[in-house]
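This is the structure I want to talk about, given as structure tokens.
Missing here: one protein chain of the complex. Every other protein chain is in place.
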Amino acid sequence: MKIFPENVSVYGDDIDFLFWLITIVAGLATLIVLFLVIYPVLTRKKHKAKENIYVKGEGFKQLKWIYLAIFVMAVADFSFLIIESDGWIKTQETLPEKDFHVAIVGKQWLWEIIYPGPDGKLYTSDDVKKFNTMIVPQDAVIHMDLTAYDVLHSVFIPHARFKFDCLPGRKITRWVEFTKSGEYPMVCAEMCGVGHSRMVGKVVVLPQEKFEKELAKIYKK
Amino acid sequence: MNTTSLSKIAWNRIPQARFAMWTLIAGEFVIFGGLIVVYLLNRMKYPGWGEMAMHTNVVAGTINTFVLLTSSFFVVKAHEAAVKKNVEKVKFWIWLTILCALIFLGIKAYEYTHEIHLGFTLSSPALLEQGKHVETLYWALYYTMTGLHGLHVVGGALALFFVMRNVAKTKSYFHRIEAAGLYWHMVDIIWIFLFPLIYLIH
Amino acid sequence: MSTHGKPQGLEHELWVPAEDDYHGHPNYLKVYIYLLILFAITVFASLIPNPMIVFIVVFSISIIKASMVILNFMHLKWEPNIIWYMLLLALIALAFLFLGLYPDTVPIERFFVPNG
Partner (left out) sequence: MTMSTTHENKGFWHRFFFSLDHKDIGLQYLITTMFIAFFAGIFAMVFRIHLAFPDYHIPLFGIIDAKEYNILVTNHGLIMVLWLSMGILLATAGNYLIPTMLGTDDMAFPKLNKLSYWFFLLSVIILIISFFLPQKGFGGGWTLYPPLSVGDFGYNTPYKTFSDRFFSSNTFVLLAIALEFVALLMGGINFMVTLFNKRAKGMGLLQVPLLVWMIVIASILFMFSVGPLVAGTFMLLLDINAGTGFYDASRGGDPLLWEHLFWFFGHPEVYVILLPGLGILAEVITTNARKTLFGYKFILVLVLIATVLSLMVWAHHQFVAGVDPRAATVFGILTIIISLPFAGVILSFLATLWKSNLRLTLPMKWAMSAIVLFTILGGFTGLHLGAALFDMYAHDTSFVVAHFHYTLIPVVIFAGMAGFYHWFNKFSGRELNQFLGNLHFWLTFIFFNGFGIPLFLLGLAGQPRRYAGYDHIPYLSEGYLPLLREIATISAVILVLSQFIFIFNFIWSVYKGKKVTSNNPWQSTTLEWQTSSPPPHGNFEVYPVVYHGPYEYNRPGVDKDFLPQNQKI
């Protein structure tokens, strides 16, 4: 049975990999913890009262095992951090050369998609606004300007492993690149009122030439 | 009798009332500090606020600062008298302090009426009509900070009054003068920061 | 009869210290005069045209004044470490708050979708 929805974005695999990596390492730690809890329970009868060691756990000599465990954990944690950091930088801190630019504006309770219009520039008079359905080209870097009119929203495209909040009053640009054409849900992940659970749009990923046709159709109207 | 405990005692021999008051003061610092941090950041973000700051009444603010500084001095004199268990002196200095508090509140009230008259209120719709959206936030913060501080002035003055009355009646509990005084100094310190931030930087 | 607050006759047993224990007293008048001088400097400094300089001068003087009040009028000089630690923790918390809020407040310019 599949855990994640099918991945259709270029950086989706990094995220799935990160999850499995952490899960496996944590799983090993889990076994140790379980052993440390269950073994004393099983052997509790063996230790007569007086056999107990009276250790206060002071000084490096008695604490060395704990220090070791913390050190190992620190190493593991920071390796996770290093592994994830380049993915984080790729997805959040850098913007690759854009092929298509679109604005997603959250609004109670629908997604307003603003296409740049024939002049290819956003926020000009010839912009075209559509609701809830965003068509984008396949294998192309798409820049998304995220903002909102009224309250906080959050664009969540599970299949693309993409999520980011839309805040009123500020424009946040993030990018995504789809590797597979098809229809994918785009839901709201930030509490935005009564219609929150109905705020479901979709992303339609089309091959380049088909996308051109569709876009032309949108602009004609 | 083991020695570790005895050695530990020395450093926490501190009267309960004073200790509690210090803890409270630390908490209050964080509350006002939060407001001041918000103010500073927005001040850096919006240079337009300088123009708004010019509308505040610097003279009144200056007088108020002087009044509060003086009142702090009076309170410590009261504490000095309290250590000597001199009830009359305690009453004298505390009354002076409360007088300062009243003067402070009076001047503040005058300022408020003046500014409200100019159309600067919590939500200042007048500015909104002029299209000065960001500037309304300055006045919102101004009233929030000074208002909250004003409430603390009232609270401090009341505390001083009741403590003094109690001391005068019972001729004991002198340590409470210092505790209430600590709170009053905190009010003063907060104003020491509010005054330049709100009035002086244009 | 209930025995709330400090139990009678048990102060030395329960390590409840005497309430009006004496700590040193500075010369309050001197401190007060220093405060007034600093205050005057503050007011005159605010006449400098450049707001940035004004801010730096005025704010640093405020810190000096506040610390003078705390140390002398509030007798922090004579208080045990625990109170220093508490105030320090408060300052640390505020410093973190400032640093954490800075990148999300100051550099951000406001944006609204035109004809939205």
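First chain written, first letter: the chains are A, B and C, and each begins at residue 1.
Everything below uses one rule, namely that contacts are C-beta pairs under 8 Å (C-beta built on N, C-alpha and C of every residue); 3 or more make two chains touch, one makes a residue touch a chain.
Here the structure is a predicted model, which means the values were calculated and not measured.
Participant: Please provide the labels of all shown chains that the missing chain touches.
Facilitator: A, B, C
Participant: So one chain is hidden, and I want to know which residue out of B:Thr65, B:Thr97 or B:Thr136 touches that hidden chain in the complete assembly.
Facilitator: Reading the full complex, the residue touching the unseen chain is B:Thr136.
Participant: Extract the touching residues of chain A with respect to the undisplayed chain.
Facilitator: On the side of chain A, residues 1-5, 14-15, 18-19, 22-23, 26, 29-30, 33-34, 36-37, 40-41, 43-58, 62-63, 65-66, 69-70, 73-74, 77-78, 80-81, 84-85, 87-89, 91-93, 108, 150-152, 154, 156, 158-159, 161-165, 167-170, 172, 185, 187-198, 200 touch the unshown chain.
Participant: Over the whole complex, note the residues of chain C touching the chain we left out.
Facilitator: That gives, for chain C, the contact residues 1-5, 7-10, 13-17, 82, 86, 89-90, 92-93, 96-97, 100-101, 103-105, 108, 110, 112.
Participant: In the complete complex, which positions of chain B touch the hidden chain?
Facilitator: Against the left-out chain, chain B lists 1-2, 4-9, 12, 14, 16, 19-20, 23-24, 26-35, 37-38, 42, 46, 122-123, 128, 133-137, 140-141, 144, 148.
Here, only the chains that are shown with their structure count from here on.
Participant: When you draw the chains as points and link the ones that touch, which shape shows up: line, ring, star, complete, or other?
Facilitator: Chain contacts: open path, no cycle.
Participant: Which two chains meet at the most C-beta pairs?
Facilitator: Among the chain pairs, B-C has the highest number of C-beta contacts.
Participant: Could you please state the distance in Å, as a whole number, between where the Cα atoms of chain A are centred and where those of chain B are centred?
Facilitator: Roughly 47 Å separates the two chain centres.
Participant: Taking each chain's centre as the mean position of its Cα atoms, how many Å separate chain B from chain C?
Facilitator: Each chain's C-alpha centroid was found; their separation is 11 Å.
Participant: Approximately how many whole Å separate the CA-defined centres of chain A and chain C?
Facilitator: Averaging C-alpha atoms per chain gives centres 42 Å apart.
Participant: Which residues, counting only chain A, touch chain C once they are in their complex?
Facilitator: Within the complex, chain A contacts chain C at residues 103, 105, 114, 123, 125, 147, 149, 169-171.
Participant: Which bits of chain B are touching chain C when the two form their complex?
Facilitator: 9, 11-17, 19, 22-23, 26-27, 29-30, 33-34, 37-38, 40-42, 44-45, 50, 58, 62, 65-66, 69-70, 72-73, 75-77, 80, 82-83, 174-175, 182, 185, 188-189, 192-193, 195-197, 199-202
Participant: Applying the document's contact rule, which stretches of chain C touch chain A when the two form their complex?
Facilitator: These residues of chain C touch chain A: 108, 110-116.
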